[in-house]
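Everything below concerns the one structure shown next.
With one protein chain withheld, the remaining protein chains of the complex are depicted in position.
Chains: A and B, in written order; residue numbering restarts at 1 for each.
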Amino acid sequence: MLGALETTLIYTCLLGSLYLLVSLGFSLICGVLRIFHLGYAYIFTATVYLTWMFMTLFGTPPYSTTVLVIAIICMLAVQAGIAVAIYKGLIVRYLQHEEIIILGLLFVAIIVEQAALRFYPIQTGVYLETTVIRGVSQLGQVTVSNQLIFAAILGIVITGLFVLFFLKTKLGLAVRAISYDIHSSRLMGIQVQRVFMFVMVLTLIPVILATLAIAPIWAVDPYMGWGYMSIAILVSVLGGLGNIKGTIMASYIIGFVHSVVGFVFNQPVYMGLAALVVVLVMLIVRPQGIAKSETVW
Amino acid sequence: MRAGGQKWEWHIEPRYWRNPLIYVGILVVAPVLIYFIYPPLLPTIIEANLLAAIAIPLALMTISTGRMNFGPQFYIGIGGYTAALLSIHFHLSPGLTMLAAAVGGLVFGFIMSPMAIISGGLYYSLLTLLFPLLFLEATYIFTDLFKGDTGLSGVAPLVSTGYFSLNLLIYAFISLTIMLVYLFAMDKIFRSRYAIQMAAINDDEEVANSIGVNVNKVKILGFTIAATLVAVVGWFYAHYYQAFSGQIFLPLSFMLKIFMVTMLGGRTQIYGCVIGGYFIAFLEMILIRLTGDMSPVLFPIILLILLLVLPEGLFGLYRKRRYREYMPTLRFRR
Partner (left out) sequence: MAEILKVSNVSKHFGGLTAVNDVSFSINEGETVGLMGPNGAGKTTLINMICGSYPVDSGKIEFLGKDITKLPPWKRCKLGICRTYQIPRPFPELTTLASVCVSALYGKDRPNRGLEDAMTEATHYLEFVGLFSKRNVLARDLTLFEMRGLELARALATEPKLIFVDEVMAGLNPVEAEKAVRLIEHAKDQFGVTVLWIEHVMAVLMRAAQRVIVLHYGEKIAEGPPQEVANNPMVIESYLGRG
């Protein structure tokens, strides 16, 4: 009994913090830009495969750390570029027609996935040597890889930085204002377009970090984006779209559900289904999500 | 006010009356011509008819609920798996499996229709998006039943004359019949008083409620009927390919194809769905012929470009010349 409790607690913390990284960006875009970034999945796939592409471009196996770092920097630049291109090309033009935005973003995700599949099929053995801390640790009765602990801590740190950013800085204030009332924000002189673009690039960061941290220990394949995106969707919907407080709470709730189903009942296949059931129940009981508001804080 | 409705401007104008017949004539004659000239085009025609046959009920679902269902392929899965499983394990005839598929679509549609009432627009879209993906996951989990990885095979064919091309021709006509029946039915519905009801609900649900429209009934009916019709298309897929795998029909790529058919056809214009269906099917075929294995990458790219360039669809190019906005337009609610 105590062992199960311990396992649950540990995995809830680990998974919850990780899911925070994954979902924060999605939730923010929902809350600030008020669109559903259904192409969110492309960020995961693009991170991994762009880095791999740059690695193969600049170096030969076995890849040294320098090559890795250069590749990551190039990838960041390209990702930022893609985000801005998506924003300018798609979102700005069709903010009134949400169906077009949703479909367009989905298309982007599919294009990236198919391109990755075509150029780097599953057999290529894409592997990112981004392990920061090697080895495993024993936390009570549970053995977890150190990398996972690192990722979890990273999640908490990044979320903390985000919260500080939104609460203390002027730009963060602008973002919050926009999520409350976009028209008034415009009247107050906030340059909404620029802030939107900034938010789009900002939300890349937690996702990229999460992907890079997780890549060595969890599977990497062109379809990986969808799994993470459905977690992001579930967490965001549960926590109230766009609300950071709600997202934080929801990440740990979903982490809890996953750890209970996956590690205590030992039925990892049902994790997704269980999470969905929880979210559905929540939607019926309290459609606005945990935090009853749809603003950033 | 004349009875017969031709003077009333809400309809498509009277002189379009003759066009549908010519249209239908072309659609009926084309497969026969292709059978004699170049039979390998027949599968494309079948695919086109089926895509249109999915898009047409989807228009009904969208207009009657006032929200966009981002997971219509869920009902293809229901219809297809019902038909395939019953055919393989119980050796039921295709007629019976069609009935079963329709019933399956009806039941699931009815169970899921309250979503259109309870959830607001954005949540509704999310949930409908997720359901097919969950179905797919379920086929992997319960893999002994659904054979998630490989798909079910060994479904009885609808026809077997012994000649491959002749089979294809008959399939083409069956798919054409399904599509035309749907088209005719939807056309009737959209010209009837039910369409006004749905248009009113689309515009302002609360006001419609207060002037006597039973909003919930309309939504549930529209959703359920559309789900049933889509499930029947799933039935056809199962018997046509003599196999059914969720991996082909449930993921997002198929959904995007269906949506492009809708978009190219001008969102809720059902005649446009036919054009859209043929366009997409032929586009895909041409891409595969020309580019081979790059086509899964190029196809979405081209579709994305089409989406951005033609937000009103191909019909929009025509519409822009004479702008008359009397059909209930789609409003995506938050």
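Methods note: a residue touches a chain if its C-beta (ideal position, glycine included) is under 8 Å from a C-beta of that chain, and two chains touch if they have at least 3 such contacts.
Here the structure is a predicted model, which is why all the values come from computation and not from measurement.
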Touch partners of the unshown chain, restricted to the chains that are shown, please.
B
For the chain not shown, which residue from B:107, B:196, B:221 or B:248 touches it across the whole complex?
B:196
For the chain that's not shown, point to the residue among B:103, B:213, B:248 or B:298 touching it.
B:213
Per the touch rule stated above, chain B touches the missing chain via residues 1, 3-5, 8-10, 192-193, 196-197, 199-200, 202-204, 206-215, 325-326, 328-329
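The definition used in the following text is that only the chains that are shown with their structure count from here on.
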Using mean C-alpha positions as chain centres, tell me how far chain A is from chain B in Å, no decimals.
33
Quick one: in the complex, what on chain A touches chain B?
34, 36, 38, 89-90, 93-94, 97-100, 102-104, 106-111, 114-115, 117-118, 226, 230, 233, 237, 241, 269-270, 272-273, 276, 280, 283-284, 287
Counting only contacts in the complex, chain B reaches chain A at residues 68, 70, 118-120, 122-123, 125-127, 129-130, 133-134, 137-138, 140-141, 252-253, 256, 259-260, 263, 293-294, 296-297, 300-301, 303-304, 307-308, 311, 330, 332, 334
